[in-house]
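Here's the structure we're looking at; comments come further down.
One chain of protein is taken out of this complex; the other chains stay put.
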Amino acid sequence: MELKQFIETRKKSKSPLVMTHVVCGYPSFEDNLKELEIMDEFGVDFVELQFPFTEPAADGPLFVKANQVAIEQGVRVGDCFDFMKRVTDRFSFKVLMMGYYNTVFKMGHERFVNRLKEAGGSGYILPDLPIEEAQELHQLSLDAGLTPVILMTPTNTDQRLEQLARAAHGLVYVVARKGVTGGKTQMSDDVAQFLSRCRKFTDLPLGVGFGVSSKEDIEFIGAHGDIAIIGTAALKAWEEGGAEQLRAFFSQLEIQPN
Amino acid sequence: MELKQFIETRKKSKSPLVMTHVVCGYPSFEDNLKELEIMDEFGVDFVELQFPFTEPAADGPLFVKANQVAIEQGVRVGDCFDFMKRVTDRFSFKVLMMGYYNTVFKMGHERFVNRLKEAGGSGYILPDLPIEEAQELHQLSLDAGLTPVILMTPTNTDQRLEQLARAAHGLVYVVARKGVTGGKTQMSDDVAQFLSRCRKFTDLPLGVGFGVSSKEDIEFIGAHGDIAIIGTAALKAWEEGGAEQLRAFFSQLEIQPN
Amino acid sequence: MDLFDFEEGREGYYGQYGGAFVPEILTSTIEELKSCFKACKEDPGFWDEFEQLMQQYSGRPTPVTYLPNLSKKLGGAQIYVKREDLNHTGSHKINNVMGQGLLAKRLGKPRVIAETGAGQHGFATATMAAKFGFECKIYMGEVDVLRQRPNVFWMENLGAEVIAVKDGQRTLKDAINECMRDWVANMDTTHYVLGTACGPHPFPEIVSYFQSIIGKEANRQIQELAGRLPDRVYACVGGGSNAMGIFQGFLDDDSVELIGCEAGGSGTGIGHHAARLAYPDASVGVAQGYKTFFLQDDDGNMLDTESVAAGLDYIGISPIFPYLQEQGRVRFAAATNDEVTEALRLVMATEGLIPALESTHAFARAIVEAPEMSKDEIILVNQSGRGDKDIFTVADALDDDHWKCFIRNKAVEYGA
Partner (left out) sequence: MDLFDFEEGREGYYGQYGGAFVPEILTSTIEELKSCFKACKEDPGFWDEFEQLMQQYSGRPTPVTYLPNLSKKLGGAQIYVKREDLNHTGSHKINNVMGQGLLAKRLGKPRVIAETGAGQHGFATATMAAKFGFECKIYMGEVDVLRQRPNVFWMENLGAEVIAVKDGQRTLKDAINECMRDWVANMDTTHYVLGTACGPHPFPEIVSYFQSIIGKEANRQIQELAGRLPDRVYACVGGGSNAMGIFQGFLDDDSVELIGCEAGGSGTGIGHHAARLAYPDASVGVAQGYKTFFLQDDDGNMLDTESVAAGLDYIGISPIFPYLQEQGRVRFAAATNDEVTEALRLVMATEGLIPALESTHAFARAIVEAPEMSKDEIILVNQSGRGDKDIFTVADALDDDHWKCFIRNKAVEYGA
């Protein structure tokens, strides 16, 4: 499985790896490209390309707005795949589709997997698709060499973490706290403890998301997990000061070079 | 009983007699006096002086407004008695207090009778005082030589007319139609029939009220009854054109001189 | 205590109060009504028919609800509420109105008229007229039409004609006068659906009769729920219909104290309230067809009244009440506008109930007295209506800024 090898290779020289996020077509595809150039420049290892959806119930205010504006501007699912193709052709980081299950469901599982594959995607994250509902899609994806990324969360019981671990592939997206995207997470003992709980059930690399925004966060994740996932903080920087601010943001994170 | 004799005397030379109406203090006591002068001039035999009341439920719109304005202008019951005294001192027509029972009740029956007597009144008409409730007051009044005028109405049964006749004194106020004061009554066969029904039960003079406004009305009442009672039509004339119009109004009625 | 078992020659009198002071022209109509009502009362099927109508159309029996949170908060008596607010059209007024609808049908009259102040009685009458297929005209003071437009809107849509009365204070009492004027012109075809236990006999009796359904139910329900009779029963008193309704259920239970709660308005002082029996400002008089305590001046002219609750803002009171007060059977108290708005806030927030401002007077008084009572004493409050229909008045009473802002925006939308 492509993604797994990629992670193993990178992990040899770098801790933690870094994943970032853009919402397709927000503010525009041109801006997306500029953001991605900067991310690439700073050695980002993965990027989530979020396909905008009208009902982004798991997202916080900034992403909600981004989803909404993108749709109002006419961004279609086809545009997102086209954009993904351009991105994967050009950059060396791995690209994951991020979005809501209805985008996939409406298109049909098979068609989705094919289009994602054609667009050069490595996998996807669908936060509203529980593993019970995901079997067929996951199997199709795995057959096509795509990684379905699942989430582990602090409210899960051990039993549930074990189930999740069994269904996991490539990496695990560890939700560091309750709530939606966007809020600040205190990278505390609780998070560390939760990461070691996850570790008990899976050997897969652990990506840690929700609120990562500082050098300290990155270091913390380096010590307790494998991949720092940066979401809202980057978009906020871009909104506040465009390319310059985004560059400053990444600069202070002191991400290790590849 | 004073009033009875007065009627008998006048009736000898005149048919019908005429009763008119003013609302005390509306538009003002000065205007009332001017109205009364004209009425006197045209040979009116009786005048009802209405004591204004806040809840004149048996009156039509014009009198309702008159009652209300008078009270707003500060007209008190005492003022009405004072005015009555001036009127009875000056004019030869007979004066009846007209009003609602609460004015009497609040003052006390005895005191009312005394004050009315002192003011030179001949009697009173209280349209909301049914005969069942009137016994004590009527007796006091009769003892003092005052006439309580009661009403007969077209909805009364024969049995009721008989009761009313037994309770009647001086004259009977015959309500020519349903409804409150002010509307026009068609002086028709119905009214004539009703008057002859009343006649079966009483020998007292029959005053006919509600809507009298023309020479024909007066003639009709002359043929079927005894006293034409003019209410709203006179006030309307005054409101429309003051003394001149009121004079014109009385002039067209062609009331017989005394 | 049978209030309606009149002594010979004193029909329609409660002690020295009551009577029928009507223009002679109405005598036969009143007679007709009395005998029709008598026939109904004596017809063993009539009450059942009425009760069934109320059950199927208005959702009776309305429940009695226990208020644990409010009781606990006040730390005294246990408070229960009779829920007349759950009636169709939102108040107890429908009880009387549907009953009189049955009377009008028996009388063969195709047209009904009614006065209304707050609009609840007019709303109920318009509803009844739609249901019975009567022509309907509602008289309402112009001031009330202007401030109670929502009710006017519904009345009109229910098919009633609403007449704005422009005489006098242009409120309830003037609407009553105007109704009388209509009635004396149209009594052949028209039944006057008087809205409260006032007016000439037999109205106080008729209205009390139909409203007694409240007390009949409540007596049974409170015993089921609380295991025994209440110690005190509170009801607001405008004309007195809801109070008569619930009190009749407990009149013969001597252990039950009955408290009538009047409109204290902005406080004591002539013209500032509508408390006829709780304050010393009223005196006996005769108006609007009956003898009772009125807020009147020395000449017998009526005074202005004031209350946050339009339905209590009335010069007179059911003639039955001064009598019951004299008998020591009903105690009277007043609640001021301020006490009422505070009570409303409290009841909403602790129990999720929204009593009408009228009904809140009963709550307000219970809230004053409950803390002084012991925890095993029982209070029953009559919630005569719901407040959500009167949002304009309530929002004004609570002086709500968001609401004002909403209305201003709405006005702009409507081209202001």
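We call the chains A, B and C, going by the order they appear; numbering starts again at 1 in every chain.
The rule is simple: a residue touches a chain if its C-beta (ideal position, glycine included) is under 8 Å from a C-beta of that chain, and two chains touch if they have at least 3 such contacts.
It should be emphasised that the depicted structure is a prediction, and the values quoted were computed from it without experimental measurement.
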Neighbouring displayed chains - absent chain, whole complex: A, C
Listed residues A:P127, A:G170 or A:P205, member touching the removed chain: A:P127
Per the touch definition above, residue among A:M39, A:L116, A:I150 or A:I255 touching the missing chain: A:I150
Residue of C:L107, C:L229 or C:M348 in touch with the missing chain, whole complex considered: C:M348
Which residue of C:P110, C:P150 or C:G267 touches the chain not shown here: C:P150
Option touching the unshown chain, where C:I30, C:V64 or C:A362 are the choices: C:V64
Subunit C residues touching the omitted chain (full complex): 55-59, 62-66, 69, 83, 85-88, 90, 126-131, 133, 146, 149-150, 152-154, 156-159, 225, 345, 348-354, 388-389, 391-392, 395, 398, 400, 402-404, 406-412, 414-416
Hidden partner interface residues of subunit A, rising order: 52-58, 60-61, 64-65, 68, 71, 76-77, 100-103, 105-107, 127-130, 133, 150-157, 160, 164, 175, 178-180, 183
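We take it that only the chains that are shown with their structure count from here on.
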Identity of the chain that, by mean CA position, is farthest from subunit B: A
Closest chain to global C-alpha mean, per-chain Cα centroids: C
Most heavily contacting chain pair (counted by C-beta pairs in contact): B-C
Computed distance of Cα centres, subunit C from subunit B, in Å: 37
Distance from the mean Cα position of subunit B to that of subunit A, given in whole angstrom: 97
